[in-house]
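One protein chain is absent from this view; the other protein chains keep their places.
Note that the chains are named A, B and C in the order they appear, and that numbering of residues resets to 1 at the start of each chain.
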Amino acid sequence: MIKVGIVGATGYTGVELLRLLVAHPNVEIAAVTSRSEAGKLVSDYFPNLRGHLDLAFTDPSFDQLAHCDVVFYATPHGVAQSQVAELINRDVRVIDLSADFRIRDVELWEKWYNQPHGSPELVGHAVYGLPERNRDAIANAKLVACPGCYPTASQLALLPLIENGLVDTQNLIVNAASGVSGAGRQGKVANLFAEVADSFKAYGVAGHRHLPEIEQGLNDAQSDNDDAVKLTFVPHLLPMIRGIHATAYATLKDTSVDLQALFESRYENEPFVDVLPAGSCPETRTVKSTNICRLSVVRPQDRDTVVVMSVIDNLTKGASGQAVQNLNIMFGLPETQGLEQVALIP
Amino acid sequence: MIKVGIVGATGYTGVELLRLLVAHPNVEIAAVTSRSEAGKLVSDYFPNLRGHLDLAFTDPSFDQLAHCDVVFYATPHGVAQSQVAELINRDVRVIDLSADFRIRDVELWEKWYNQPHGSPELVGHAVYGLPERNRDAIANAKLVACPGCYPTASQLALLPLIENGLVDTQNLIVNAASGVSGAGRQGKVANLFAEVADSFKAYGVAGHRHLPEIEQGLNDAQSDNDDAVKLTFVPHLLPMIRGIHATAYATLKDTSVDLQALFESRYENEPFVDVLPAGSCPETRTVKSTNICRLSVVRPQDRDTVVVMSVIDNLTKGASGQAVQNLNIMFGLPETQGLEQVALIP
Amino acid sequence: MIKVGIVGATGYTGVELLRLLVAHPNVEIAAVTSRSEAGKLVSDYFPNLRGHLDLAFTDPSFDQLAHCDVVFYATPHGVAQSQVAELINRDVRVIDLSADFRIRDVELWEKWYNQPHGSPELVGHAVYGLPERNRDAIANAKLVACPGCYPTASQLALLPLIENGLVDTQNLIVNAASGVSGAGRQGKVANLFAEVADSFKAYGVAGHRHLPEIEQGLNDAQSDNDDAVKLTFVPHLLPMIRGIHATAYATLKDTSVDLQALFESRYENEPFVDVLPAGSCPETRTVKSTNICRLSVVRPQDRDTVVVMSVIDNLTKGASGQAVQNLNIMFGLPETQGLEQVALIP
Partner (left out) sequence: MIKVGIVGATGYTGVELLRLLVAHPNVEIAAVTSRSEAGKLVSDYFPNLRGHLDLAFTDPSFDQLAHCDVVFYATPHGVAQSQVAELINRDVRVIDLSADFRIRDVELWEKWYNQPHGSPELVGHAVYGLPERNRDAIANAKLVACPGCYPTASQLALLPLIENGLVDTQNLIVNAASGVSGAGRQGKVANLFAEVADSFKAYGVAGHRHLPEIEQGLNDAQSDNDDAVKLTFVPHLLPMIRGIHATAYATLKDTSVDLQALFESRYENEPFVDVLPAGSCPETRTVKSTNICRLSVVRPQDRDTVVVMSVIDNLTKGASGQAVQNLNIMFGLPETQGLEQVALIP
């Protein structure tokens, strides 16, 4: 059994990790830390876990974490970068769900996150945990930086086009919408039920922190001598708890390509990417609670704009599910282990 | 592997059965019938099943069903009663999710369902599939009548009080609320999103078909020489997809009883009934997608009215999950097999 | 024009008052106070008021309020009781939407609100602002204590029965459900969208602060020599923003009374109470944004339990609309002035 620790388990990615890990056949949950809830039974705090987990939160302690095989950080940005070096030195592998190690350019990170980086020397050792791009590197990584939710949906939508140089990368658009759980579990007026239920709005239009991450991922996917991609990214807030829908727009250089075949071929061996039949549109409900990304591609009116629709559960494939997928890869397990949930309909 | 057939799989209890059975380790889905969708891939119809089920709907045919070990009826009332006799004669066991065999008094059934019963001779052979009452009979049953959703939540709330003769049974109240999926998958204006989202109302106040079923169950639980129970049952429609919350009120004959201990003791060996610690209130979200019923009991202001709160997922413990629980019992499997889902938070 | 001030206008009852008062033909909004938002345009804070109100929040100042004809307190409990004496001395009339002056028994108030009362000498001068009971006293009041939301829905449901001595008052039940806006506009985790959307639960079962208020109102309505009423009150939290639904249960002493006629007659001259035709159930959506209470009464299975269903908008008839109704009465205006909104369907 792989001994895992979870730092910051009282947030939404934390409890989602717990949901997945209590049912994972190869995992033993050894430590669940929370400064504020130390001593309290996890299942008293999250009653969906009653009967599934008999463990109390503990104060974060290096000693306890150092006995784990792998530690997940489900913390706000800034926490992991101040703690993981020591764990890695002790050969504990780290899967970070926060933004701390996602961006390789430390200056760029510091600009968007508006604070100095706490362990810049580690950034180069982190592997960006998008298995559909970096599976091999993940397998051997000491430190995996799990992608953000929007970046996961957006990159999976655009990669087949970018990797094959099929679209104008100076004029990409991702219009995305996320459920409210993406905003985290802090008690903010802006995320009260009475504020966001029954409404829809864009936010972060002037610049969302996931923009440089998406652009980095797309740049990595194109050939080296291309100009850096330019993406317009507009996120919106949905009156739902979970789910991300990204609608990506790009201008085709060549309209003769069979887009459906291209997408099917790109993802045919990917266990968690499902290209829908031509003519379908993916619904977020079909991926809720699962690690799956569903995609559709279409070229409306046979013009030169291609539209790709991409849906994920922001807390699963967009966070904790992808983290478990990375754990499976890192420890040589079948990649779908513990991740075969079926979404609810209705 | 147990070969199962599902009749009427295009409805909500049908797709919920499919969700549970595709992940059940001892089951092989042999036939999924639908007159209207015959020939279509089930996973094209319900895309949450993509990758989990590679089977097309077929026209209902006796021959195909007769080769199953057990057939589920997930049909509107009236269908199972016209078909199951022949299957039972062929030693195919039947688990009926409809109301056809729930009420032992055929006249009472005909009054509430407003039609003649199609196989009154079978009614006496049916076992009412509430495992918490009838586990042994279910194990040997040829025909199991799965309880309705409200009756499941209501009986589990009141049984400990009734079985022990602790309350006045002439004055019981169950105030219940259900998600909209309980109304089924017919295209009715009354169940459109734009009609029921953002509103709340009672319905069926003058008399809901689940009333005689609940009263029958409670009568069975009290001693024979007591007067028939009198229940006021008021259901309400919640702007949610899934979930039932029942709030039961009864007048205690004796206020000295330790209600918390009574409930904990009654259900301590029940794998799917979870009595919450004193002072808690159950939330429907903690049982969504699971087969669990969570209960709380309280005596407000130390007066003589006891209040029991009971939550289930109407499509799981209130229908298809309980049907699978009954299958496990009928075929000698561990009762929780295939039913260990963890609810989502958030 | 009546000059009005609003203290505490950044909360939900505050913005609802503003919505109603900007359209009220006899009112001039003279002061809108908020310590935290002083200097900010109200319509920048609440963009639904853009084009309707050109006023900034000001720091609460006695001088400014003292020039008003009437001041509304839309503050948490504890605030009005520390401020209103001075205003009343200056002949400014006060309409308090908080709980400060609702309960005549100061000790009872202090017990339920768990703090000493700040101006007990004023409590006896306050008029309980339920127009359907106290219209004449309201007309001449200096200080009106607007009823709570649950108490409004509950009393209007039960008054016709209690006033006429038709039911056993030792065994009353109100099972109620409220939209989340009733919990106010503080940034609490418990009221986040991701916590309460898609779930339903009871709360405050052991004792909610509205219980003594409802019991006081019902006691006032029965004859003096009756025993104090005993009410079991169980509130629930609905995944909706606005709306209260109360389902009241009582045991009839005499089942021969024509309940429909009784209710219609009791409320026939009430502009804001609408008794639905027999056989209907009220929907919260039909009163959303309006000052109307809709009622239905039924006696299921012709037994001796009467069920009354009552719906209001918790922020309108349950708070700010009723406050404006009281203003109309206090200033001799038509009672429906500014309160003739039509609810949305759909």
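Everything that follows uses one rule, which is that contacts are C-beta pairs under 8 Å (C-beta built on N, C-alpha and C of every residue); 3 or more make two chains touch, one makes a residue touch a chain.
Owing to the predicted nature of the structure, the values given are computational and were not obtained by experimental measurement.
Q: Can you tell me which of C:R102, C:R285, C:R299 or C:K317 touches the chain that was removed from the display?
A: C:R285
Q: Specify the residue from the set C:H52, C:R135 or C:R303 that touches the hidden chain.
A: Of the listed residues, the one touching the omitted chain is C:H52.
Q: Per the definition of touch given earlier, which of B:V180, B:V205, B:C293 or B:V342 contacts the omitted chain?
A: B:V180
Q: Can you list where chain A touches the absent chain?
A: Interface with the chain not displayed, on the chain A side: 171, 173, 175, 177, 192, 194-195, 198-203, 205-207, 211, 230, 232-234, 236, 238-241, 243, 245, 247, 249, 251, 279, 281-285, 288, 296, 298, 300-301, 303, 305, 307, 309, 311, 346.
Q: By the contact definition given up top, give the residues of chain C that touch the hidden chain.
A: 12, 15-16, 19, 22-23, 44, 46-52, 181, 185, 198, 241-242, 274, 276-277, 280, 282-283, 285-286, 288-289, 292, 294, 315, 340-346
Q: Spell out the interface residues on chain B facing the chain that's missing from view.
A: 12, 179-181, 183, 185-189, 191-198, 239-241
Throughout what follows, only the chains that are shown with their structure count from here on.
Q: If you average the CA coordinates per chain, which chain's centre is most distant from that of chain C?
A: A
Q: Please tell me the distance, in whole Å, between the geometric centres of chain A and chain C computed from their C-alpha atoms.
A: 45
Q: What are the residues of chain C that contact at least two other chains?
A: In chain C, the residues touching two or more other chains are 192, 194-195, 198, 239-241.
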